[in-house]
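These notes concern the structure reproduced below.
What you see is part of a larger complex, with each chain still in position.
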Amino acid sequence: MLISIVNPNATASMTRTIAEAAERACAPGTRILAVTNKSGPPSIEGHVDGAWAVPGLLDAIARAEADGADAHVIACFDDTGLDAARSLAEKPVIGIGEAAAHLASLLARRFSVVTTLACSVPILTDNLKRNGLWESCASVRASDVPVLAIEADPEAATRRISEEIEIAIAQDGAEAIVLGCAGMADFAVELSGRHGLPVVEGVSAAVKLAETLATLGLRTSKRGGYAPPRPKE
Amino acid sequence: MLISIVNPNATASMTRTIAEAAERACAPGTRILAVTNKSGPPSIEGHVDGAWAVPGLLDAIARAEADGADAHVIACFDDTGLDAARSLAEKPVIGIGEAAAHLASLLARRFSVVTTLACSVPILTDNLKRNGLWESCASVRASDVPVLAIEADPEAATRRISEEIEIAIAQDGAEAIVLGCAGMADFAVELSGRHGLPVVEGVSAAVKLAETLATLGLRTSKRGGYAPPRPKE
Amino acid sequence: MLISIVNPNATASMTRTIAEAAERACAPGTRILAVTNKSGPPSIEGHVDGAWAVPGLLDAIARAEADGADAHVIACFDDTGLDAARSLAEKPVIGIGEAAAHLASLLARRFSVVTTLACSVPILTDNLKRNGLWESCASVRASDVPVLAIEADPEAATRRISEEIEIAIAQDGAEAIVLGCAGMADFAVELSGRHGLPVVEGVSAAVKLAETLATLGLRTSKRGGYAPPRPKE
Amino acid sequence: MLISIVNPNATASMTRTIAEAAERACAPGTRILAVTNKSGPPSIEGHVDGAWAVPGLLDAIARAEADGADAHVIACFDDTGLDAARSLAEKPVIGIGEAAAHLASLLARRFSVVTTLACSVPILTDNLKRNGLWESCASVRASDVPVLAIEADPEAATRRISEEIEIAIAQDGAEAIVLGCAGMADFAVELSGRHGLPVVEGVSAAVKLAETLATLGLRTSKRGGYAPPRPKE
């Protein structure tokens, strides 16, 4: 099985972090095809970055589809371009944001998301409301750690995220945590041990859900909301 | 006052329809700057078309801002790229979809939207849910008239839309109608007379709301959800 | 164009404040007909005051309609009697509460309302839930300034409102502010500058929306919810 | 125990129907004080009738309170003036609309309301949404029987209501029925037998809930939403 993972931003070192998390999570027979969206911005922080990233992301998914990918993962926690990618691709597409939230909702009555910057909070909130998982969400919290600062100083980033987890537990009643950025993939195990609750990160969650759909032969419906684009003259 | 209106698709004849509707609606002192997004698809029908249209749309808004626009209108009923445009621009930005729905909610307890194709129904539904106007929405109905067929055969299009309005009144309890495509701007008055209820079209609605915000000196908040994009290294 | 604005309470000095805000906001060709509801209570603070005010308010609107008003504004932030007024009048009717909330939702993801007394909070919350704008509302906060204290000591009132705005920003994530009383119309510009975010007041918002509907030839639907009262034997 | 029941409309024959239903339902020791709102309209059909009825209704409740009523019932299915009455009275106030819906929600997963005219449907829907019982409501249906036609021709009215009950069961999945007008109080038993499901009418429901609150010594909270009106200078 071939799973393509597209990093919608142009930072190749972040693609490596993502690819490693995917390799750790995938089944023995699965190959990971990790792609950097070279025409995207260096990081996706807010609506404008997201908008610029989408055309390159869609190109990357179309190429991976031509190369035989059995399923696709969009490795930005905003689930950037997810609806368009689902309409474009034949094979199933999973966003890491939705993937982590779905799994967290199977582990706890209420989870909190700890993400990077405040500008992402309404985007993640909208996504959770739209897919209904807001019902299981205690809060979406910003750690004020920019995306690229995570790999620049992982210790400082973990410390800041850990503080925010503490607040989510104490004030919001969080029973599980979702790490709200692809760059945080390496922190889940340590933070889970430190805080004594499940910590879900999206890359591994999305890889397993992509494998699940591909194994079960399930593809995106082409009726209604994800109908393929109509040919233009 | 200068109001810029961007047609996110590349069809210049549709921009002319939009510009004429805007000119009819605007105040004596208002100038309309209508722009065609030449890098967009010929029409926006579904998520993929929308995604391809956004970068060119954002460029057009940035140029209009530099040219002194006091407010911006996005003339696609999907409100394509609205969040990104609001984050990018200094001046207020109005989508024609939200504009029509806001006005309709001031005229009737429940309105129905009659749009072009089925693939747009979930997009419009999502938008209405997100801004809360779903509470006043009786239904979103597709007329199965493609965007460019509206100007190719306006009579046939009006007939089909009129049939769908009849169903919305009888089955969904619609008390007002919102026309769900910029290309339908010319049909509102006739359809209102024919069906005996308010028919709101988005271009004129958005122009008046844009004038309203500009007159009152109100601009998009730069705190939180619409914070401008962070500078990248 | 003639816009009638009814102050549902009996305090004529408050009608003058309202009329001045309306005159500042309206278009060059618009005339403002400001009316005091002499049979109303001196101020509307809670459900009972509101109930006593409605018959006189409806009379005033009927008279303004007979005098040729093109649209009506109800100048109490509770949108007192709005449904009844819409059913009674031929021409469109706008409440200042809904007007301010609609405009604020076009400027920010989440706005907070700062109103007068605690007894108004559930009334405003109900209104926002009913028209769906609660989806964009971060909080409704009472400043504990009674309605008539606003004009008795505007400086003290502004100070108190300003403190509450600070809390709304810090604790509730407000990105814009709505001033929740007709008597606060004069404070918007100063508070917007002081706090660095959009501050919307309802009188000017309602006047512009009333002008918008009248210009576009849009009237309240007479089907369903706002059907005129049936004649009685 | 003394329960006051106010008929908000001016039709005395309807007050008699209401009083008889109340007498049948109340406990042995309860006395019923049935009052006609002589300053109200002959029937309450829509927002305008409701607005005109409220001042006289509030007067009647204040008088009943002075006469020693232990609880009050508002005998219009719209729950006309309920919030204002709760703020005004010391003793608990129950609307017949809310009373019937509360009881129906204890008997079935989903009930339908069958009311008089279409103009009442959005009023009842709003009430149910506001108090949360919309969650248990399958539909609100109009029988197109005007209020005063119920007593003019009870057989025809019952036939029409019965047809609408049939549709509510077949199409909306109604498991219980709420009769949506005080004038229908006499029809509940027969319709329940005919359709084989619980049929709740509001007068008896409200009388029992009023007795319940009075027996348990429970009164309307005077904090927050139902605070008494502030004294005016």
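The chains carry the letters A, B, C and D, assigned in the order they are written, with residues numbered from 1 in each.
We adopt the following convention: contacts are C-beta pairs under 8 Å (C-beta built on N, C-alpha and C of every residue); 3 or more make two chains touch, one makes a residue touch a chain.
All values reported here derive from a predicted model rather than from experimental measurement.
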Taking the full complex rather than the 4 chains in place, the copy count reaches 6
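Definition applied: only the chains that are shown with their structure count from here on.
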Give a one-word verdict, same or different, on whether chain C and chain D use largely identical residue numbers at their interface, taking over half shared as same. same
Inter-centroid spacing, chain D versus chain C (mean Cα positions, whole Å): 31
Averaging C-alpha coordinates per chain, one finds the centres of chain A and chain C separated by a number of Å equal to 43
Roughly how far is chain B from chain C, going centre to centre by Cα mean, in whole Å? 27
Chain C: which residues touch two or more other chains? 109-110, 130, 224-226
Taking the touch rule as given, give the residues of chain B at its contact with chain A in the complex, in rising order. 41-43, 45-52, 54-55, 58, 81, 83-84, 86-88, 117-119, 121-123, 126, 129-130, 146, 224-230, 232-233
Which residues of chain C touch chain B in the complex? 25, 27-28, 92, 94, 98, 102-103, 105-110, 130-136, 169, 173, 175-176, 189, 196-198, 200, 204-205, 208-209, 211-213, 215-226
